[in-house]
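Omission of a single protein chain aside, the complex is shown with its protein chains in their original locations.
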Amino acid sequence: MTTSAKVRLNRAHCVDLLRQMVRIREFEEKCAELYTQEKIRGFLHLYTGEEAVAVGVMQALGPTDAVVATYREHGHALVRGISAREIMAEMFGKQEGCSHGRGGSMHLFDADARFYGGNAIVAGGIPVAVGLALADKMQGRANATACFFGEGAAAEGEFHECLNLAALWQLPVLFVCENNLYAMGTALERSESETDIHAKAASYRIPSEFVDGMNVVDVEAAAQRAVTTIRAGEGPRFLECRTYRFRAHSMFDAQLYREKAEVEKWRERDPIPRFRDWAMAAGEIREEDVAAIKDEVAKEIAEAVAFAEAGSWEPLEDLLKYVGAERRA
Amino acid sequence: MTTSAKVRLNRAHCVDLLRQMVRIREFEEKCAELYTQEKIRGFLHLYTGEEAVAVGVMQALGPTDAVVATYREHGHALVRGISAREIMAEMFGKQEGCSHGRGGSMHLFDADARFYGGNAIVAGGIPVAVGLALADKMQGRANATACFFGEGAAAEGEFHECLNLAALWQLPVLFVCENNLYAMGTALERSESETDIHAKAASYRIPSEFVDGMNVVDVEAAAQRAVTTIRAGEGPRFLECRTYRFRAHSMFDAQLYREKAEVEKWRERDPIPRFRDWAMAAGEIREEDVAAIKDEVAKEIAEAVAFAEAGSWEPLEDLLKYVGAERRA
Amino acid sequence: MTEMTYRDAMRSAMREALQRDPRVFLMGEDVGRYGGCYAVSKGLLDEFGPERIRDTPLSEGGFTGAGIGAALGGMRPIVEVMTCNFSLLSLDQIMNNAATIRHMSGGQFNVPIVIRMATGGGRQLAAQHSHSLEGWYAHIPGIRVLAPGTVQDARSMLASALADPDPVLIFENVMLYNGTADIDEAAVVDIDSAAIRREGQDVSLITYGGSLRKALDAAERLASEGISVEVLDLRVLRPLDDDAILASVTKTRRAVIVDEGWRSGSLSAEVTTRIVEGGFWNLDAPIARVCSAEVPIPYPKHLEDAALPSVDRVIAAVRSVVGK
Partner (left out) sequence: MTEMTYRDAMRSAMREALQRDPRVFLMGEDVGRYGGCYAVSKGLLDEFGPERIRDTPLSEGGFTGAGIGAALGGMRPIVEVMTCNFSLLSLDQIMNNAATIRHMSGGQFNVPIVIRMATGGGRQLAAQHSHSLEGWYAHIPGIRVLAPGTVQDARSMLASALADPDPVLIFENVMLYNGTADIDEAAVVDIDSAAIRREGQDVSLITYGGSLRKALDAAERLASEGISVEVLDLRVLRPLDDDAILASVTKTRRAVIVDEGWRSGSLSAEVTTRIVEGGFWNLDAPIARVCSAEVPIPYPKHLEDAALPSVDRVIAAVRSVVGK
């Protein structure tokens, strides 16, 4: 694992990186289980295998920065600081959820975390991110807006319109392409004539980087470099993180489009054991840290499920709530 | 003027190139006049100054190739072989027009010429061109589809979606960007972070060329090179033609956004006198040719106007025609 | 007669079209390797290959427009826009090109394209994935809009749509895919008329697509209360079959319209107005509508159920109209 990264790799930080990745992994394993129990319904898109991307990028963000994500956003929400219990309650559709139960798995929102969803329209969140950055710039705030999307979104026209707008207006946006090689069942080479996604950024004069999305340290280092320049007012940056989705696209996917062997090959690069073993070898993480994380996370998730279970259903009379401001209702 | 061009520059061809450019110029000067007389209504977008692009590119096309153009398409229609009389009648809204009078200036169509409009939605014709090329490829026809659009269209998402589709599927499309530096009042540098439009083609692995759109010979040479490779099944090609619109965007434009001096500077590069003088100096064109062209064109236009004037209005009872096939009406 | 699901019926219809006409091809996101997001095109890739079962990138506007161009170029494309929620990205191409090119060209060109999309709520997919936009599309001159509500129509409408020289949109309600019925695979159906799915005397229940099942269930339950309900399946949302609508209302003199679209501006308003314009401005009872509540569809089941038309709401509406 590279150590070139300009990242302060002390024990506390290594433990935190591992903890965050494990939290996402375990949280989602539980979600899959709860989905089969029909506690969670609708579409459920798991991030399993891609955890290093959200964890690495979020390290570079401060509390006043903004985040826009996709329908595959449980991990981003967790790392951004939305509590596991509120996320779980949201997936149960309970009003104690982070979106009051209205959104479910694909629409996690949180005002305090400046987490603007949770968008289920592919590329639909990208213009919103550009606008958030425009607002920050016009109001003289040195914030960055991190915008996550998959490589499949790069084929959508809005992706291009927005890269151009962000570059043209030199907006503080960090575009993060989570390139997991598939858009549902469509392999990258069948969706893009140019498969180097980050190369597209160049056609808008946006500096870009390509990193191993299975290596949390590399991702963090690249994100730190990008956000530093963004805060310095140097305009948008683009990060392509090569990663892989270990599980199905959603719970309805028979995965006819890829070989089991390919999945196995990628599982060998699982970002969690990879980082854990490296950090332990480097003496940054100890056995007891790993054990402690395991226990903490198990506790957190059990508590989250209990919270969601104990949550309440919004009354039917509220059906028309949240369509417009109260005084307009 | 470059002579590197691999273009058979015999007298007949030079005379034809000049004639075509003069036809467009004179035809549109007459249109402007008729617009002030309210014979032509709606939007009228003149091509004045850009004639070398349509004339040059069309030289590379054969009768079975297809053309998709924009609302600034009088020149393309004329060179493609739609008669001046039918075009003029269309602008008058007479049923003898090439679109039966239903379309007007922005919607010239002709089945025999495989001229698919005349599209008034910026970038709206690009997907259609890609589809026409797909149909040719799937049916094993070695045709090319020439797709004309302005540099402003390059900001639209569909432009990008279509470059990707054409490259991904290796479709026989010739993308021709008529870069006249302005999209209505928006200068290129205010609409694109990367002002080299042809460079965008590279991000889709589409070979591209940049040519002087005020030089009809250069345009023809580049188009010939591109269409040859397209017919050989090598996929799409992209041509950026740097040109300039001498007149207003449409008849409603006060041109507050550019300096008279800039227009004057470009007028010095007027493609018509430039080619004429060069060809005469090279001995390819003689005084009598120029005079002959002048007379022929004047006659053709006078005849076209008379035809349009003599044309008839479609009866009101036909209002609902052309919405669906007759048997469905 | 063969028993099959709505999903298999759609697939069988596409297979037949692909076998019969070399100009026909299917294009859309994940129609090939993935087998279609609702498994409608599963297996077709192996049978017809990647040229004719063409996976597209995520470019709704681009590939829908490419379908229009391919139709102009002599092909008979079936474009699948995964769901109508994403069709908003194709709408410019549909309204400004597919629906207008025949007209703008003075009849020189026509666009024989079929655009299929899934529609409707009920699967807890929340606010961005539960739209019912078929009524909206029915506003556009130049296109035909179909809503197969039965397995037979799912099997038979496609052939008629492909035979149409103009654009035809087919809306497949997501809740219907698993439904089964005994159908005649060889049947030929028109795409002009509405169909009476149940005869009745007291009230006309006018509906289509995903709400048809609910209407029939309501009619069944109401029969036990002695209320005789006629269920009219519109089938074709544009152009509407006024004759069938008025014939039924002439008989019953009462009407309830069930439409999963958001109430305001839904197709139910047009149907109501056609009845009024058809001379029924003097009915025995007001016309009632059962539509979706005017709220982005919420995720939780209890709220989604409350937002969408339900058998109970239909029954209540019918009771109010017949005054029982």
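Labels A, B and C are assigned to the chains in the order they are written; within every chain, residues are numbered from 1.
One rule holds for everything that comes next: a residue touches a chain if its C-beta (ideal position, glycine included) is under 8 Å from a C-beta of that chain, and two chains touch if they have at least 3 such contacts.
Keep in mind that what you see is a predicted model, and the values were worked out from it rather than measured.
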| item | value |
| --- | --- |
| Absent-chain contact - pick from B:E28, B:D110, B:D136 or B:E156 | B:E156 |
| Contact with the hidden chain (one of B:R23, B:H74, B:H107 or B:R245) | B:H107 |
| Options A:A77, A:I126, A:A223 or A:A304, residue touching the unrepresented chain | A:I126 |
| Selected residue (touches chain absent from view) among B:S83, B:Q139, B:Q170 or B:T186 | B:T186 |
| Where the missing chain touches chain A, by residue | 66, 68, 95, 97-103, 107, 109-111, 116-119, 121, 124, 126-136, 138-139, 157-158, 161-162, 164-165, 168, 321-325, 328 |
| Touching residues on chain B - with respect to the absent chain | 41-43, 93-94, 101-104, 106-107, 119-124, 152-153, 155-157, 183-187, 190-192, 252-254, 256-257, 313-314, 316, 319-320, 322-323 |
| Missing-chain contacts mapped onto chain C | 61, 85-86, 88-89, 91-92, 95-96, 99-100, 103-104, 126-128, 131, 135-136, 138-142, 238-240, 261-262, 264-270, 272-273, 276-277, 279, 281-283, 285-289, 294-296, 298 |
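Please note the rule applied: only the chains that are shown with their structure count from here on.
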| item | value |
| --- | --- |
| Chain closest to the middle, measuring from C-alpha centroids that were averaged per chain | C |
| Chain centre separation in whole Å, for chain C relative to chain B (CA means) | 40 |
| Shared interface positions of chain A, touching two or more other chains | 155-157, 190-192 |
| Interface hub residues of chain C, defined as touching at least two other chains | 57, 59, 61-62 |
